[in-house]
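Rest of the complex left out; these chains stay put.
Each chain carries a letter (A, B, C and D) given by its place in the written order, and its residues are counted from 1.
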Amino acid sequence: MNESALRQLLAAVAEGQSTVDDAVAALKTLPYESLPDVTIDHHRALRCDFPEVIYAEGKTVDQVVNIFTRLTENHDRVLATRVNEAQAVAVAKSIPNAEHHVVGRCISWRRSPSKPPEREPTICAICAGTTDLPVLEEARITAELIDQGVQTIVDVGVAGLHRLLGRLEEIQRAKVVIVAAGMDGALPSVVGGLVSAPVIAVPTSVGYGASFNGIAPLLTMLNACAPGVSVVNIDNGFAAGYLAGMIARMAKEK
Amino acid sequence: MNESALRQLLAAVAEGQSTVDDAVAALKTLPYESLPDVTIDHHRALRCDFPEVIYAEGKTVDQVVNIFTRLTENHDRVLATRVNEAQAVAVAKSIPNAEHHVVGRCISWRRSPSKPPEREPTICAICAGTTDLPVLEEARITAELIDQGVQTIVDVGVAGLHRLLGRLEEIQRAKVVIVAAGMDGALPSVVGGLVSAPVIAVPTSVGYGASFNGIAPLLTMLNACAPGVSVVNIDNGFAAGYLAGMIARMAKEK
Amino acid sequence: MNESALRQLLAAVAEGQSTVDDAVAALKTLPYESLPDVTIDHHRALRCDFPEVIYAEGKTVDQVVNIFTRLTENHDRVLATRVNEAQAVAVAKSIPNAEHHVVGRCISWRRSPSKPPEREPTICAICAGTTDLPVLEEARITAELIDQGVQTIVDVGVAGLHRLLGRLEEIQRAKVVIVAAGMDGALPSVVGGLVSAPVIAVPTSVGYGASFNGIAPLLTMLNACAPGVSVVNIDNGFAAGYLAGMIARMAKEK
Amino acid sequence: MNESALRQLLAAVAEGQSTVDDAVAALKTLPYESLPDVTIDHHRALRCDFPEVIYAEGKTVDQVVNIFTRLTENHDRVLATRVNEAQAVAVAKSIPNAEHHVVGRCISWRRSPSKPPEREPTICAICAGTTDLPVLEEARITAELIDQGVQTIVDVGVAGLHRLLGRLEEIQRAKVVIVAAGMDGALPSVVGGLVSAPVIAVPTSVGYGASFNGIAPLLTMLNACAPGVSVVNIDNGFAAGYLAGMIARMAKEK
């Protein structure tokens, strides 16, 4: 509720068009909804331009289905991440046109199922190795649900630099670049030095012993010498895709 | 054995009402009991106002049943935490009116099964996400066994601040507030700045990669800027519930 | 601003006693004050029953003096912690009756300088070694500024258990117990098993190599087997004293 | 060198307008310059839209002066960060109109010293406490050198939430938000839930023991539940300012 709405409400009270009780109610009510064990934040779509996302890991099948169903009733697109097999099956049964992305472990849903044809992609999503693919997919699905086109480039780690350089022109056309990497996590440092777009780095938990489930690439990326690089949580493709979508949308509005 | 008891015992010796051998025995005997592999501390009920609690994880089914049974013989309430399915079934068979709390993974027992009607809750137990619920439940069950009323508020993380603010008045009525959170663990910092009651923060092991099974929220909570916040172990709902119960009982005695 | 205040304000608007503009201002104004580089939260005294505390470390001498001065103008007691020599001298010059506590590295100030005579202390503050004293002092000064009496017991670490046991009766009389310890940090575990009051554990950065500046006692305390123990940040005597004061005040109100 | 430039060069060779030797040279030459112990990357201004920045820490006074001087000869703006007193004095002597920012520990230089009047700021830079100010300043100076207006809001940590909420409208107007915080690092989580702009979180090394020189807020920020948050290195105001500038410039071009 911003100031002008507040002024309107108060004017209505002053003019007797609204009772004190109604005004108290209006000033106290906030658009969330309490299910058992869950408090759904319908307001977020207004505040942050995207409905609340369901982080399915650790939730029961029933919880996931209930939240997903409620969100479909109030919003025109819904996303659940880290979905396991049982959750996916149950959601599919309840919400027929929900789409299950196996590699990216997500379920997405749009009220109007036909996605508009994309113009040139605004986001380039790169990963260092084939094993980073699930994280990259989670990022892609998220960004596409914000209506951004995403081009993915897979398996172009720095140990074979020419693979990366061979795709450089495509990468340089993007408004935002997502780079996912495990092991040494060196790819964002290199990409960051080659582009003038923001680079969102996603460490993945892929690697031998001393990668420590993603700590090694996380530290590498936080210490990237190239400017323009920022970092999200280990394996958090959703965060990268969401942020990339936000930035790309701002940039597209020219 | 406090000083007055000691004086009584010594006076009995001086007056010949007690032999030296008996006094030696009395001074040496302490109210614990040795089962095979277990030393039960019956004295704790006197010393700390609550019988010893059974931490079931890593104990055999037989050990849990034996200890639980013995404690029911000497005390009027018993609690076992971190109970697995097999342990729960076995205890239920031996002790008919034991109550198994599935979400909170506890078994509680009271000699007089009817719980007295609660007045207004003294404790408010809040968690940031649905996935923190098992930890919150362990806290609630523990505090209720100390006869404190607990109001739980679920899924009000700081990313949707208005959900929290919408429940603020209820939270502010509590004598003690328990706040469980995983991921960024930021909820206790915010709650601590909004209430004048002590806040007991419980980090949970819920989260993406760099939450490191609860280290991230643990550190956040230890560094909470708001005064009045203290922290218990990761996922240790029991510790939070017990401490909250202690404080609430002190406060209620006005 | 709670609901009844809100109702009053709205009623005044409805009755024409308050203009819309005034109501907007009242609903928007919050009792903080912006100095250059600082936002003073005068509201905290209302919300949390204690004025904002100045954490002096890393602030310039001028910043400390300015904030301290402003707080004395709006509140009846002020506390600054982690004060260095230069800051202490400058505050003393500006605010004559401010009290500098050298060992505890604090400055405290009360409008009415005469502290009321204390009845029996409500808080017992214990430390394991002489070197933990500065942290214990910070806790004591804080709690006394909330008008709680504090009894301190110094140098009773678990390696000489009888020293602790010899003071046990005094400790058991307290409503709240603060325990500061470095090195092995084992004292709160032992004290927690001997009292029925809440124990607030403060790890200190005192110790040989593998205490790692307080990590070792921090972990010990988080893992304390005795129930009723919670933990604050390393060397954070203020947090312990503040929380102890909150709890003791609740308990005293019988 | 992109494809069209390559085609031109090869055409020139084919037409005899360029010798093979010249073409080899052109294909091999890259716009960097070797000083003793330093390889200056003049090319970065073309590639990344900003000249190389001098990280002064650990460099000798002479190295800083030399690199700074060379960069002023080839570029229209230069920035040095983490500058100590001796380095600042020496640069000031060599480059008269270089500007030394004491709090932010930077030196900036522009060929045309008069900064154009800024329209409404595009970036909002917030910090949780007064002690975070040097990091915030480094971010502000960097972003302003990319011609972005920056509004700073200081000392609005989550422990006094109303201070933050009181400035919310200003924050929500920004295209990008920078949030610096030490201790619990909870501010970006809260801000991220309140705005629809990207949030760049900067952990600072401010805090008591268990903040571990910035590890605690770093982990908090990586685990921020609010979407749209990404993280840069501890105390790295430059990285935040640079990235914010990149994004704001993209957004402004509407």
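By our rule, a residue touches a chain if its C-beta (ideal position, glycine included) is under 8 Å from a C-beta of that chain, and two chains touch if they have at least 3 such contacts.
None of the values given here were measured: they were computed from a predicted structure.
Taken over the full complex in this file rather than the chains on view, the one protein sequence occurs as 8 copies, with 4 of them shown.
By definition in this document, only the chains that are shown with their structure count from here on.
Once the centre of each chain is set as its mean CA position, chain A and chain D turn out to be 25 Å apart.
Chain A and chain B have centres, each the mean of its CA atoms, that are 38 Å apart.
In chain B, the positions touching at least two other chains are 129, 159-160, 193-194, 208, 210-211, 222-223, 226-227.
Against chain A, in their complex, chain D makes its touches with residues 2-3, 44, 47-50, 53, 169, 175, 193-198, 200, 218, 222-223, 226-234, 238-239, 242-243, 246-247, 250-251, 253-254.
Residues 129-131, 133, 154-156, 159-160, 162-163, 165-166, 206, 208-211 of chain D touch chain C in their complex. Put simply, chain A touches chain C in their complex at residues 3, 6-7, 10-11, 13-14, 16, 20, 23-24, 27-28.
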